[in-house]
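All protein chains of the complex are present and in place, except for one that has been dropped.
Our next item is subunit A:
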Amino acid sequence: MDGLVTTAIIGLSLGVEYALLSLGFTLIFGILGVINFAHGGFYMIGGYAAYAAVHFAGMPFPAAVATAMLVTALLGYVCELLLIDRYVSDHLTPMMITLGLYLIISTALIVVFGPEPADFSFPIRGSLRSGGIYITYANLIVLLVCATVIAAVYLLMYRTDFGLALRAMADNREVATALGMRPAQYFPLAFGLATGLAGLTGALVTPTLTLSPFLGDSILGMSFLIVILGGLGSLGGAVIASFIVGIVEAYSRVYLGGSKGALALFVVVLIILVVRPNGLMGRIGRPA
């Protein structure tokens, strides 16, 4: 019984991490209509930026995480402004650009930090045990921070003019512009927000797992899986899908073991997609 509960807690904390990771991915698709192949790259930059801030600049861990988020957000902002913005109405070109960006990022990380995993671990050790239920402090902190940031993103998207304008532009860019909203001003901000979220996830999560310059592919794959399951472009769908994936992954890892666990995940996703081909929630943004 305790094992079941502990696994559920692991599943939940995985789910929250996945949710934070995939929010940025689905946001960029929902609002700009761009598939960001560099998403995993920004996740790694977040990890390495936090690592560098701690090890080379001697920053305390929370400051390093904040710095990593700022750096990735700024990088995303600049990339959108300089590279992607003028092609944003096109579909193929931004994909090629983000793919190229991803190759540059992962190669640069290998050149700068080397191919070996970096020695980066969470500053707080130990775990919380209570009546046989068990969670490491690191996971607990990551869970709380991720949940807080997800709530903040929700408020930003659904309770502010900024979010309203972004969602309006996702629905109909032309009409939104004619009503006084300026995509050229909002799109770089949205992209920076999304990459900042990927960077924050990387900075928080890599010290509890590993930090290596080869993580990008699997991170991108996981984001894709979650976002397709949740419904492309849907924020709520991405969060729900993340929890499903987190829970399935945690249970199958414990009760089925390594490769069978991954198989179980794909089977579950496949079944859900057969029942709901457009994912759990339709896209926010553009109508299907």
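Keep in mind that, in the parts below, a contact is a pair of C-beta atoms (placed from the backbone, for glycine too) under 8 Å apart; a residue touches a chain by one contact, two chains touch by 3 or more; residues count from 1.
One rule holds for everything that comes next: contacts and distances are computed from a predicted model.
Undergrad: Name the absent chain as its UniProt record does, using one of the following: "Sarcosine oxidase subunit gamma", "Respiratory nitrate reductase beta subunit", "Cysteine desulfurase" or "ABC transporter ATP-binding protein".
TA: The correct option from "Sarcosine oxidase subunit gamma", "Respiratory nitrate reductase beta subunit", "Cysteine desulfurase" or "ABC transporter ATP-binding protein" is "ABC transporter ATP-binding protein", the UniProt name of the unshown chain.
Undergrad: Thinking of the whole complex, not just what is shown, which of A:57, A:96 or A:175 touches the missing chain?
TA: Checking the options A:57, A:96 or A:175, the one contacting the hidden chain is A:175.
Undergrad: In the full complex, which of A:165, A:211 or A:280 touches the chain missing from this view?
TA: Touching the chain that is not displayed is residue A:165.
Undergrad: Name every residue on subunit A in touch with the hidden partner chain.
TA: 161, 164-165, 167-168, 170-172, 174-182, 283-285, 287
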